[in-house]
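In what follows, a structure is listed as structure tokens, so that the remarks can point back to it.
Here the complex is missing one protein chain, while the rest keep their positions.
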Amino acid sequence: MKAIHRTLVASAIAFGMAPSVQAQELIVGFTRDADTLDPANHRNRETETIIRNIYDGVLTRSSDMQIHPEVAESFTQVSATVYDFTIRPGITFHDGSALTVEDVKFTLDRVVLEGGMGGGQSSPRASLMGPVESIEILDESTLRITLSEPWPLLPAMLPHQQIVSQAHVEAIGADGMATQAMGAGPFRLAEWRRGDSVILERFDAYYGGATGIPEAGPACVERVIFQVIPESASRVAALLSGDVHLINELPPHSMNQVNNSPNAQVMTVNGTRSFFLALNNEGEIFNDVRVRQAVAHAIDRDLIIDRILSGTATPIDGILSPDAFGKNHDLPAYDYNPERARALLAEAGYPDGITVTLDTEGALRDTAEAIASLLTNAGITTRVQVGESTLLTQKWRTQGGPKEGDIYLTSWGNSTLDPFDIFVPTHRTNDRGNAAGYSNPELDALLDEAAVELDRARRGEMYQQAEAMVNADLPYVYLWVPQDIYGVSTRLSNWSPSPDSRINLHRACLD
Amino acid sequence: MTLTRLLERLLQLIPVLLGVSVIVFVMMALTPGDPIQIMIGDQIVTAEQEAQMRRDIGLDRPMVERFFVFLGNAIQFDFGQSFYHRRPVADVILERLPATIELTIVAMLIALVTAIPLGVLAAVRKNSIFDRIATVGGLLGVSLPGFWFGILLLMLFAVHLNILPVAGRINYGISQGITPYTHFLLIDTLLNGRLDAFRNALAHIILPAVTLGLPMTAILMRVTRTAMLEVLRTDYVTFAQAKGLSRQRILWRHALKNALIPTVSVAAIETGSLLGGNMIIETVFGWPGLGRLVVESIFVRNYPLVQAAVLLYAVIYVMLNFFADILYTILNPRVKL
Amino acid sequence: MSILEPTAPVEAESLFRRNMAAFMENRLAFGSAIVVVLFVLMAVFAPWIAPNDPYATNLFFRLQPPVWMEGGDWAYPLGADSLGRCILSRIIYGARISIFIGAAVIIVATSIGILAGLAAGYLRGWVDVVISRLVDILLGFPYLIFAIGLMAMMGPGLGNIILALAYKEWVIPCRVVRGETLATRELEYVEAARALGASGRHIMLREILPNILSPVIVVATIRMAHVIILEASLSFLGLGVQPPTASWGAMVADGRAFILVSWWVSTFPGLAILLLVLAINVASQGLRDAFDPRFTE
Partner (left out) sequence: MSADILLEVRGLRTVFDTRAGQVCAVDGVDVTVNRGECLGIVGESGSGKSVTFASVMGLVRVPGRIEAGEIVFDGIDLRKLSAKKMQAMRGRDIAMTMQDALTALNPALTVGEQLAEMLAAHADDLPPGRMARRAAIRARAIEMLTRVGIPSAGERLGQYPHEFSGGMRQRIMIALALAAKPRLLIADEPTTALDVTIQAQVLELISALRAEFGMSVVLITHDLGVVAQHCDRVMVMYAGQVVEEGPTAQVIRQPRHPYTQGLLASIPRPARRGQPIRPIQGQVPELVNLPPQCRFLERCPLADDACRHPIDMRPAGPERRARCIRITTPDIEKGLSHDI
């Protein structure tokens, strides 16, 4: 027996590891597998991250969040509701066929039309396209998108749509699209080992991508593998041992370990997700702004950011990320002051404090527990109740329905960094993400106005004003925007993280 | 064993399988709340998709009717759509099944190959130091929580010693050009004559398989030891000695062939519990199998998939027990089915 | 012509005493039983033993190492977890969950199993058919999968775990009791009781049950070890009790993310599971050897 074990270990030593990793094979240790490879049939960030390396969009974002034409050569806003896109000539799909303006129209129609996916199915991504009224082909290189009402967000949102080949979709059908990806991106699908890895190979006839970003031609590495490693410690271990070259969601407490290792380093980027406590404004306790302010004063955000997030987050005093368009940088902060919190509670008629429940999902438990203990210290006795996200959504995002519960620790993503995408859902009366049950007609009107304001400067001012309003009214206690943390092999060059959590590997190289 | 007896035994499986499907169905039906709403959660779906999901589950029809629809579909291996994967549940499950089966079989083989000789030796050297160590080891084996032990092994071999990979089934680079005849990597790599890839796949599977198989090893060792001790006391072993046969022949042929009869029965049942252990071990080792998929599906409330997988596991388990019975009769000529 | 030794009737009580004496003689098993008792005492008196409040978080002590390591402190003998909670205190409180669930499941399952097994074995007929079929069907599920499936549907929670495990666990004592009952019901003293007109209930509970209790107790202790591991497994997967309740399985799961930098967070709770389960296993094996001569080798 012993001999067998020895042989196994010995062969593992000899063949299990690094030698199999070739120089031109870039392996990404990734938190989860793609749900599907059909760009039109999912609502999942990680799935899009993988898909985005196979498919290109009409527009794209650079890692500094600037919008650049990609499959389009250029685009113009003709009026408040009309945009024209010039499609770049000479782009080919992975099968060698030419990418035409018809393919672009087909792609977008597939997303926006009712039943556009075929078989009576509509795309879950339709809402990402806003109020599109029609998509027309003007000539062989020009596409026109007409909106039913002004929606300044369109260019910022278009990178979320990836261009498919009409012929390909019609040949394999909607079911086939789930697994047989074929786009015009820098990599083509080699194999999808479900639950294990997505293997991409360099597309040698790639046109080079966005014009605004330095021209690159075909991708640098021959092969990219998204290796699914859900366990964070395993991901870090794989990075440190050189098994993988890039990992996402590096846990903050592992940053030192990675930075101290000779073959990897940490890269961070401000994320786009704002964390906050939703206070039940409809409930008896939190309909008093003084109680809400007491919560804000009771929380030592710096301590939590320092201890739990290893300093990888930026505190916010309004809903918007510091990097967002329209951010109000002059908001007053609610400093950590438990005495003040107690005083406010007493003022509101709770001299003996209050007892509340804090809902959150499993992933945020650590933070929730820390917040609860801080609140408890300030007279707000708090019990953490961890629930599943789907159930919590039902409980809190009632869109006007009756709401139970006291506090909900949650977050909202804003990959465009445009206020519209986060402010409206979380703060407009009865909107889909309004977990606080906040209703302020004045704010609603301001948000509606800003949504269609075409003057960019004016629009920015409106959002600053809106932030000042919610900072004072405090329907939520705004916490922080965490950084996205990546672990990167020192062998990897020419890659930097992007706030929208995309991992674009077109230009990345391995030495 | 005649063919008619075999068929009879197969027929006896039907009520058990039927009962199993009733329980799986009831499990789902009793879930509180609107299952569709729970499944959708904060995902964005269109009205048609929601309607389709309702049709798939058939919430508008009476329970009994729904059960028979469920059963009819299940027999045709149709478990509806996996909303999260936007594909049929059956497809998603079948993709993941080979990895799980391969892991289970390797764990079982490791258990058999180590437990039987150890159990025989422990019985032969009863009360020796070796027997005591084996006994303590056996107790340790059934007492170790696999999820914890797996983490320790992973830390030791994959991180500190860095001699085994952290996750996955095989390195892609090395696995290129291998024709997937069976989808079992250990077999496919050999069929393709690729020893390097075989070793790589082995390096990936060894830790999860050892962790998974540990309790089974411990249990089988005990069973083998007990059965051997019993057999070694029998007249036929004395008689075999009186015949002047070699010790090896008496142990490995006369005694073991009889002692294996209970061992095989227990092994089949334990293989079934390996299926359950898979959920834990695959999660710990990032093994891309069905177990991990089920655990992930629970947390996104992908009920059709969980339901189908539980049913599938139960059917496999029942079949395993059936084959154990058959094996039992093959090994034990005294029993006629 | 061989001379048969007449078997003298043995009083159940003296048999029990003799068995207990044999058990005490087995030093390893006896020692293990003491370990189990210590764990139980630890669970019962947790508030007095635990050095800290197991739920008190203190971010300043986040991931503090155990006392013997650099940076350790006697305030947290086994170190602190990711929220700065005392790991030792949480392990002490965690014993409550493990032992309570283990005992509750075994008590519920054994009670049901005894009743069902007696009914099936003594009454036979359709009762036996129904119970045996049900047993067959439940045996058609791998244990953990059945429990995971149930937990997935019912959601986490203490009561739900006990239900999810007991739903299948009763099958095991039931089979033992049924088999023993079948063998016992034909024995003379049962026949005699029946001839004297004793009711079925009386015979089952007063005549048969006391005489088949030994194997049932042995099986129950062995199964308890198993149930504790199952509970820890469910908690590990996040299907166990609700946090922040300290449960060993959940503690191992929590520490998993920190294993590279703070090995102690996962390691000690796992060690606690191992120790308790091992002690129960060794003790129950000693019990089995002492009480059930059929198993002795």
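Letters A, B and C mark the chains as written, and numbering starts fresh at 1 in each.
As a working rule, a contact is a pair of C-beta atoms (placed from the backbone, for glycine too) under 8 Å apart; a residue touches a chain by one contact, two chains touch by 3 or more.
Keep in mind it's a predicted model, so treat the numbers as computed, not measured.
Considering B:Arg61, B:His160 or B:Lys243, the position touching the chain not shown turns out to be B:Lys243 (whole complex).
By the touch rule set out above, chain B reaches the unshown chain at residues 126, 234-236, 238-247, 249, 253-254, 257-258, 261, 331-334.
Criterion: only the chains that are shown with their structure count from here on.
Taken as a contact graph, the chains are fully connected, with every chain touching every other chain. The chain pair B-C and the chain pair A-C differ in C-beta contact count, and the higher one is B-C. With centres computed from CA atoms alone, B is the chain lying nearest the middle of all the protein shown. Distance between chain centres (mean CA atoms), chain A to chain B: 38 Å.
Centroids of chain B and chain C (each the mean of its C-alpha atoms) stand 24 Å apart. For chain A, the set of residues touching two or more other chains reads 231, 237, 388.
Among the residues of chain C, those in touch with two or more other chains are 155, 238, 256, 259-260. Of all residues in chain B, those touching chain A in their complex are 37-49, 52, 84-87, 92, 95-96, 99, 113-114, 117-118, 154, 157-159, 162-169, 171-174, 196, 199-200, 202-204, 206, 283-284, 286, 288-289, 292-293, 296, 299-301.
Against chain C, the residues of chain A that register as touching in their complex are 231-233, 236-237, 251, 253-254, 256-257, 303-304, 307-308, 362, 365-366, 369-370, 372-373, 384-386, 388. Here chain B touches chain C in the complex through residues 15-17, 19-20, 23-24, 27-28, 30-32, 126, 139-140, 142-149, 151-152, 155, 159, 225-226, 229-230, 272-273, 275-277, 279-280, 283, 294-295, 298-299, 303, 306-307, 310, 313-314, 317-318, 321, going by the rule given at the top.
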